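Read the structure below first, then the notes.
Missing here is one protein chain; the remaining ones are kept as they sit in the complex.
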Amino acid sequence: MNTLTSLEQAEKILAPWTKEAARPEPNRLDIIISGDDVFACTAALKQESWGYLSAITGLDLGPDAGALEALYHFCQGAAITTLRARLPRQGGSLPTLYPLYPVSSFFERELSEMFGITVINTPDSNRLFLPDDWPVGVFPMLKEFDPKVEQPRMETSSQTFPSQDGQKFYVPIGPQHPALKEPGHFEFTVDGEVITEARMRLGYVHRGIEKAVEGQNWVQNLYLLERVCGICSHTHATAYVMGVERLAGVEAPLRAQAIREVIAGLERIHSHLLWLGVSAHEAGFDTLFMYSWRDRETVMDILEALSGNRVNYSANIIGGVKFDIYPEQAATIRTGLEYLEERIRHYLDIVTSDTLFLQRTRGVGQINREEATHLGLLGPTARASGVLRDVRVEAPYGPYTRYPVSIVTSEAGDLEARFIVRLKELFVTINAIRTILDNLPESEMSVRVPRRIPAGETISRVEAPRGEAFYFIKSNGSDKPERIKIRTPSLCNWTAVLSKAPGSQLADAPLLIAGMDPCFSCNDRMITVKRLEHS
Amino acid sequence: MFSALQPLAQILLFPAGLFLVINGIVIEWIDRKLVARLQNRIGPRWFQPLADLVKLLAKEEILPAAANPWLFIGLPMIALAGCLTAALYVPIMGLQPAYSFSGDLIVTLYLLSLLTLSKGIAGWNTTNRFSLVGATRGFTQLFAYEAPFLLALLGPAIAARSWQIDTIIQRNAGSWIILTQPIGFLVALIGLMGKLELPPFDAPEAETEIVAGAMTEYSGRGLALFNIAKSVEFVVGLTLVAALYLGGVNNPLEYLLKTLFILVILISLQTLLTRLRIDQTVGLWWRFGTILVLIQWMVLIVWKASAL
Partner (left out) sequence: MRFGTMLSDIFQSLFQAPATQKYPFERTETPQRLRGKLTWDPERCSACSLCAKECPANALEVITVDKANRRYVMRYQVDRCTFCAQCVQNCRFKCIQLSSDDWELATLDKKSFTQYFGRETDVDTVLAELGDPNAELPGAD
């Protein structure tokens, strides 16, 4: 069904609780409800299988307005329904959505620790991103919080290292561990080699970016947001500039959009090859690691020649891109892609036929389609379980309307499937880049955008190599943003690790973690999930 | 007096002791360099393992508070002593073994196992989570490959009707047992990989899962000794398999060529294969390893019986 019909259906479903409805953008529906009705509305939407919970945003409307707002975003295809609930600045509370959407636990924890909103009956109310000794009652995302003032730290017992039960044997992985490329803490309770319990703590790389963007102007924020993540940097930048351009009422020229897609495709190749090497290393297959990273140098050299840097391409500006792709560079890209295509085919052959490697990946960490949908997985991790979730296909944005990509899925849902999906995705990506290079439209590189972006709100969703990245951007008409909310895909995918770890072997734990392609930097821009499962 | 010094020189200089340590370092360098070249990298320069050794010996040794200090400091020494002593019974550099007595094949293998045993106890002693898991895995692996490996090495012993390494080599001189007992050779080779904890059997030391296994808490001298012990075990293991299966080693040149041949095979296998989980290792050994070696033995026994 198309976007308009989706939104009409949503409006009808939510009619009993609607205080006010609005269509701020052609693909968005805003429904103002009372905070207590959130659960009922979500249940109604879920009953009709309308979309999935994508993010929960907290908004501080300011000391003058004297209110906070919680926004619940549900996405179906390109249609986005947002439930808006106003809450008092202190002491506001909301019901939990955990029984309907397990992934909401993360979002609710972030909401409570950043804004001071109590979420009733949420299963875990420990800190998600903030450190354990952060003072109680200090909520960083409120407008009166000054990030320059140092906060006194509390004397508290850390939640990360709970009282050790003498009977149980805990194996900690992280925060510093050779298996992890970035710090994160996993605690596995093991019985011999079998994991019986898994816990997790995030937030080690929390940098307070959502607060920092409120103090810098729109152009400066582009570079800050580009650095949310190293290997999805271009997608973050693209999501941001697309949102800002929409608020400013401009559209980037066709050639610029095409170039954006080329860079995004090259970044995806880079990211998946990196992931292939890292996963092979976790499995103990160092030779595959070395060779895939050697071949990754090809795409990094292409990106360096094109943009000037191997990561953080700095390709986007608000209104377009900075540089052009000349025919000689297009030729270099094509040669590189030919080489990469052959090598990726070889790697696909290896991961699907090497007996010993398959022993480590086939049947491990199996998640079926219902589970994947229920857990709220995104990106290739979800597509490997047969869930048709890809923003480029469901809600094509910018250049993807002109140069579409096809979705790659697998039904198996195990680690091997995740390898297959990611590598096959690269073939699709390579073909898309070739198509664009053959059909680059002629236009200028950028359009002018005013320094003060008109007031308004917009939502930008892009498909990062790890899944859907969700941006909520609010402008108050000045040259600094009012609020930027970023929900990265890795935050939703942690449930895949934690639900599959109990019952697996300890040796599978690094592969399970690596298999969902975690990006700690992405999700920490701003947790413990306790999963008790008795074997 | 000179004859009294001779055993001392044998233990400290040649064939055991200093010579063996240097030999171990060279083998370690070849291993790392060849693996690197096979992975299209450059690899370390010739003095790297020596430099690592010197650096480790110079570093501070940190004693975990909960560990028994005697065990902590003593176990690496025992491991190294075991491996060095085992070298006295094998033909290092193609020369006659320094000592020889009936049944020294079993003693040699037992001495080589001292390394795994020491590592395991050291892992338990340091009370680190990762060490405990690593030690457990090490012991599990020991129970898995030790029997098939010993049986595979006994194949040539049966052919020579002796359990004394020197005698086996002399009686089998000229005939390449690898041709008459290929299955045994295969099991011996894979068994050597298990004994040395080379990939794919490096689960006890899986870096990405349990940091460094039983060695996690070791640094400085203790780690250096364990590393030397591992290299020495490598040399002794290679010598043993080469001497028993490849028609004996009569002079240094033959020794070098034959051990290098086996080394290259091991390195290639190391590069090609993924690490196995510990339960997969044990499963592999108890299913294929034992069955293969038992088949080999039955063939041997039948052949020997018919030859009588």
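By written order: A and B. Residues from 1 in each chain.
Basically, contacts are C-beta pairs under 8 Å (C-beta built on N, C-alpha and C of every residue); 3 or more make two chains touch, one makes a residue touch a chain.
Since this is a predicted model, take the numbers as computed values, not measurements.
Set against the missing chain, the residues A:Leu7, A:Ile80 or A:Leu288 yield one that touches it, A:Leu288. Note that of A:Val219, A:Ala331 or A:Leu388, the residue touching the chain absent from this view is A:Val219. When the full complex is taken into account, the listed residue touching the unshown chain is A:Glu304, out of A:Glu214, A:Glu304 or A:Glu371. Residues of subunit A in contact with the chain left out of this view: 216-217, 219-224, 226-227, 287-288, 291, 294, 297, 301, 304-309, 312, 314, 317, 322-323, 346, 349-350, 353-357. Subunit B meets the missing chain through residues 36-43, 268-269, 271-273.
Methods note: only the chains that are shown with their structure count from here on.
With each centre defined as the average position of its C-alpha atoms, the distance from subunit A to subunit B rounds to 48 Å.
The touching residues of subunit B, when paired with subunit A in their complex, are 38-41, 129-130, 132-133, 136, 199-200, 202-203, 206-211, 271-280. By the touch criterion given at the top, residues 169-172, 177-179, 190, 192-193, 280-287, 290-291, 294, 354, 356-357, 359-360, 505-510 of subunit A touch subunit B in their complex.
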